[in-house]
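Beneath this line is the structure, given in structure tokens, with notes to follow.
One chain of protein is taken out of this complex; the other chains stay put.
Up next is chain A:
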Amino acid sequence: MGHTHRSGRINRSTFAIFIAAIAALTLTLAGCGSNTAKSSGDPNTLTVAISSAVSTLSVNQEAGSANYQLAALYQEGLTGVDGTGKVIPALATSWKSSDNKSWVFTLRKNVKLHDGSTLTADDIVYAINVARDSKESPGLSVYWPDYVQSAEKTGDNQITITLSSPHSDFPIQVSNVAGLFVTSKKFFDSAGSNYGSSKKLIVGTGPYKVTEFDPSSHVTLTKFKDYWGKNDGPQTVRIDFVTEDSTRQLAFTSGKVDVSFNVPVTSVAQWKTNGGSTTAYSDRSYYGLTFDPNVAPFNDIHVRKAVSYAVDKKSIVSGILKGYGEVATGIDSPEQLAGWTGNDASKASKQTAKLPAISYDLKKAKSELKQSSKPNGFTTTLTYPTGYAQVGKASLAIAQNLKSLGITLNVKEIPLEQWLSEIGNGKQGVGWMIYNPTTPQPNEITSWLLAAGGSGTNPANWNNAEVAAETEKVGTLDQESDKLALVLKSTTTALDEDIYSPIYWGKSVVATAKGVKLAKIGTYWLGTNWAADFSKNA
């Protein structure tokens, strides 16, 4: 009822003053902001943005890939890797075993820990026992299989680890890309449950020392001056947790960070504005479909093959991934298998190319479905985890192709954690397998996928006694060529039976700001002192 209104004191000028006051307030607040807004211009500090936050510095507790990436800078194992994945000496200078069961490690002398103490064999044995304990190390203990019997100090500079069965690749397990992160026993005991927390931080032997950690924001590291090895990296490295992709992109393009990891492969071009550049590298990840042969209608090989023939892998790689990936012809990527071909991925690639993975062919898909128990199609669900937009798009592309066969594929995005829990739960006939290997174990992926001992032993709940025995045998073989041949043989069986339908091997993209150089990097570079691969112009 506007007509009852009387003209009052709040007139135009008051209103204008009010608006001006708000504007002034905003400017004042903004002023506060710009005074402290950090610039990344300092040539001695490298600022890196990563897509996940870690809640603890201890990989023993939380063993996600971000935890490994960070720990590679501040903690070491008995062994380590170089950029190609070759196992190299770290806290052990050499190791030997006559029977692949009793492994003797000779320790490096005079290694300093970040707390100033000198590393002892006792520290290492203690770290091994902590890592094996599922209570102390719920994240890491899974890398310590049942066949590890004991770890003992057998001399001032010697440790012996005894296995119950022979495993020729064992030295990989005691690296900081797998199961061992050495710290000082004294520090570990005194920190208690605060080990790796923002209060007590962490102590290691690595090239960098953690000086600050805020699980809600960042980790800051500085060069460790008493490091036993060489470190050409920047004096200070600050790693910021910027989980939201678009925010990370803004932070990068506006020059607030020098480097961003985890550039989404679907939007690489947008990161190159403002003089930034991107580097892609094979990250050895495997993306493919898993069929549970115990769940109808996927218990019918014709159904499985019909679906596999309908997956247009080439289009997924070129269209959805924009080329940041490679059509997978097998399960373990050539870069991963290269550990058995003298760390030469091209040699492994020649072998994987021969594997009988199914290629896109809609005609064959239709004829397979006709021969199956569901000639007129069926309805099923395919879930993919949050944070994997490219997998969601690929799922939709697959669903589109399956539609022409009469198969309705309902694509559903679910939280990563739920997706993880549902892997191999025996209820879904088809599911995605997304596997990011952390270790250089050449058959890390197939050691699980082809552990064909039935329900619960592999994500497909696949049961094939012969394949199971072969997978078991791989670790006991001496010759690398024999191991490769055996793994490829089992992979062939899995592909022939179409239990796993490989789609692509992934690539990761790193963005570097103008003035920041990234050296030539290998597929395992994040397991090394990766900060030293960056150099910054003043």
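Keep in mind that, in the parts below, a residue touches a chain if its C-beta (ideal position, glycine included) is under 8 Å from a C-beta of that chain, and two chains touch if they have at least 3 such contacts; residues count from 1.
In this section, contacts and distances are computed from a predicted model.
Of the candidates "Response regulator transcription factor", "Integral membrane protein", "Peptide/nickel transport system ATP-binding protein" or "ABC transporter permease", the chain left out of this view carries the UniProt protein name "ABC transporter permease".
The chain that is not drawn here is touched, among residues A:P43, A:P166, A:P215 or A:P375, by A:P215. Checked against the full complex, the candidates A:V111, A:A451, A:V487 or A:V510 give a single residue touching the omitted chain, namely A:A451.
Among A:S197, A:T329 or A:S508, the one in contact with the hidden chain is A:S197.
Against the chain not displayed here, chain A makes contact via residues 1-2, 4-6, 8-10, 15, 18, 22, 25, 29-38, 49, 53, 55-56, 61-64, 134-135, 138-139, 141-142, 145-146, 193-194, 197-199, 212, 214-218, 240-244, 246-248, 250-251, 253-254, 256, 415-418, 420-423, 433-435, 444, 447-448, 451, 456, 459.
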